[in-house]
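Note that one protein chain of the assembly has been removed; the remaining protein chains are unaltered in position.
Which chain is which? They are A and B, in the order written, and residues in each are numbered from 1.
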Amino acid sequence: MPLVQAFVFAAIGGVFGVGVTVAGRVLTGREAWSLEPVVTVGYIFALLGWLLGIGVWDQWAREWLGLPVEHRQHRGWARYFAFTTDHKVVGVQYLVTFVALFLLAGLLAMLIRIELMAPGMTFMGLGTYNQVMSLHGIVMVAVAVATIIGGLGNYTVPLLIGAEDVAFPRLNALSYWLVPPVAILLIGTFFTGGLDTGWTAYPPLSDVNAAGQVLFNLAVITFGLSSILGGLNFLVTIATLRAPGMGWGRLPIFVWSIFAASLISLTATQFLAAGLMMILFDRLLGMAFFRASAGGDPLLYQHVFWFYSHPAVYIMILPGFGLALEVLSHFSRKPLFGYRLVPGGFIAIVVLSFVVWAHHLFTSGMSDALHGPFMVTTELISIPTGLVFLSALGTLWLGRLWLTTPMLFGLAFVFNFLIGGLTGIYLADVPTDIHLQDTHFVVAHFHYTIVGGEIFALFAGIYYWFPKMTGRMFSERWGKVHFWWMFLAYHTTFIPMFWAGIHGMNRRVGDYPAELGDVNLFISVAAFVMGGSFVVFTANVVWSWVRGPRAVANPWRAHTLEWQVASPPPIENFPATPVVVGSPYAYGVPGAVHAVLTTAPAHTPAASGGAQAEPAGPALAADSA
Amino acid sequence: MKELQSRLRLGWFVFVALVVLTVAEYYVVTTSPPGAITIAMLLVFQFADAGLIIWYFMHVSQLWRAHDAPQQRTT
Partner (left out) sequence: MPGWTHKTDETVQHMSDFVLPLPKHETAVAVHGAAVHEHAPASSLSRNRVGLWWFILSECFLFLAFISARYYLLGLERPAELNQALGLGLSLLLLVSSLTAYRAELGAQHGDRRRLLRNTATTILLGLVFLMGVGYEWSEALVHFPPSEAFGTVFFSLTGLHAFHVLSGVVLLALVYWNARRGRYDSGSIWGVEASVKYWHFVDVAWVFIYPTLYLVR
């Protein structure tokens, strides 16, 4: 069992790291035991041990050292618990892990709402509230960053572009197996004094609080590494592995959105790692990045942190855009409106996202001269975003809407994100933001963009590709029940939060003025109802996966490539490299073809273009007859 | 073999240029008064250095000329 081996190696590494640290401290005449350095060095070696054990030794190190290599491939369910390079397995691993984390972090939200049902601390202490709120935040951020890209992206992008796998399959498996150490560290924060800074980890608090902060920083840096490697893999995959004929002007829009989001994860994530490393340096090495008494500046952290974390919201929402547009086009049975403009919009969002970060610092004491420029750049983003909206509405216009469960979620995305986008204007504008900053208005706003936008799109994607991934059909009736339940409860929960925020309901605080009791009770009850909708989802998905009727290859009669092979697709995806000859969205266009699939025996794609691109004649003739 | 010789020579040329740029950078910045012009010159030197390394030593052009010729072994 590679998993057992990984744990053993991790334990050995951890013990080694702890030993080295203690020995080093004794030798330099310091107290032998100090939790934070011991944990940090121990973790670094444990992580190395974990990675070596799970697959790095077998997959890379032996090759580098010139030792004989044998690539074990696991079969059956065991491949989901091993270092498996098949992108479809990695996709399912990501998806199941992060949907489970989504449900868990949702339970934390329920705890938060229990506490907020009435003013005063009624259910947990203020300290516990901080921990629950922080953990809900960071886990949900991880879910928002990784579920669509890591799960659906990994599963579908190679299929959508007609490739056999991603560009670096081993690296892909590695980026998934970096996730379990993150989860273990985050659980570990509970035993090391807890995490109480929220997911943003602002100093000066994060420079001086309990050791749980160190575990949090290590966890998020590790997660960042996973995110960087994942982004890199997508960029290379999309740039180099497209099937013959799959030019940039024929890429399905979801692939474009993953490409754009990957550009951000590849680059900006380094700033998150840098900011958290600076905190670690302050704490462990006595540096002075954020200690104002020694010439540092806590505001530096906010700049570095938001230089990642604003673009990060586009890592979350861009794949949501792509997924929603994808679904809207297929289920409107119409070409995607403005197909040529939307990728431009995505890239414009990527570029602009790097010059807006300081809108999170309007009330932080940053120079007033920066208020105007950052307000303007932030509002500029509404132009490319509006383009995406235009595309969505143009696609729906006079379409023949097929209101399946994924389509309902896709439509809800458009509606929800509109509210999220419009309320964002009040936070981008300095005069209103100074009043609304750090209130529940902000909470409602970003839940409208991330839950109403990305998570609704995620469900659209899960239902859309569920038949492809599992080979089973889900229950359409219970899917619709889930949709309407979640949709209505969702709005009932978050609309009143805008009101509460305007009336002074602070975020991140477990207590609030008594006159806000009624609205909070209302919100809490609605939130519990919304929580119930996920029971329907989980039951439907689990039951259908085990017992659902077999899915045909193309239940939605979509044109894109993944639907032209069996459900689930064979391990090599396509019998032979497909040849792309037209748009993926040419619904209703007479004679339009997206791609030609031959059933010739599989062969490895050659480096030179052309030769293998000739489609086999007989297969075609037989079909068009 | 001829090609090897010319590429070895190219390496020396680039190296000498890098050394000259770096020493000049040091000299200019330590002798000229602090200010915008010095900073601007510093930037020019940095990007010239980095550009030479990226172009001649890291062969960045392989990225868009990958299909032209075999870049691997040329014996």
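Following the convention adopted for this analysis, a residue touches a chain if its C-beta (ideal position, glycine included) is under 8 Å from a C-beta of that chain, and two chains touch if they have at least 3 such contacts.
Everything numeric here is computed off the predicted structure, so don't read it as measured data.
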- Message: So there's a chain missing from this view; which of the remaining chains does it actually touch?
- Response: A, B
- Which of A:137, A:399 or A:501 touches the chain that is not shown? A:399
- So which of A:4, A:27 or A:285 would be touching the chain we can't see? A:285
- Item | Full-complex contact with the absent chain, from A:56, A:92 or A:163 | A:163
- Note on the structure: Residues on chain B facing the left-out chain by the touch rule are 4, 7-8, 11-12, 14-15, 18-19, 22-23, 25-26, 29-30, 34, 38-39, 42, 45-46, 49-50, 53-54, 56-58, 60, 62-63, 66-67, 71-75
- Query: Which chain A residues would touch the chain omitted from the figure, given the whole complex?
  - Reply: 64-66, 163, 167-168, 228, 232-233, 235-236, 239-245, 247, 249, 266-271, 273-275, 278, 281, 285-289, 294-297, 300, 303-304, 307, 332-335, 337-338, 394, 398-400, 402, 552-555, 557, 559, 563-565, 577, 579-583, 586-593, 596-599, 605-610, 612-615, 619-621, 623-624
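Everything that follows uses one rule, which is that only the chains that are shown with their structure count from here on.
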- For chain A and chain B, let me know how many angstrom lie between their CA-based centres, rounded off. 39
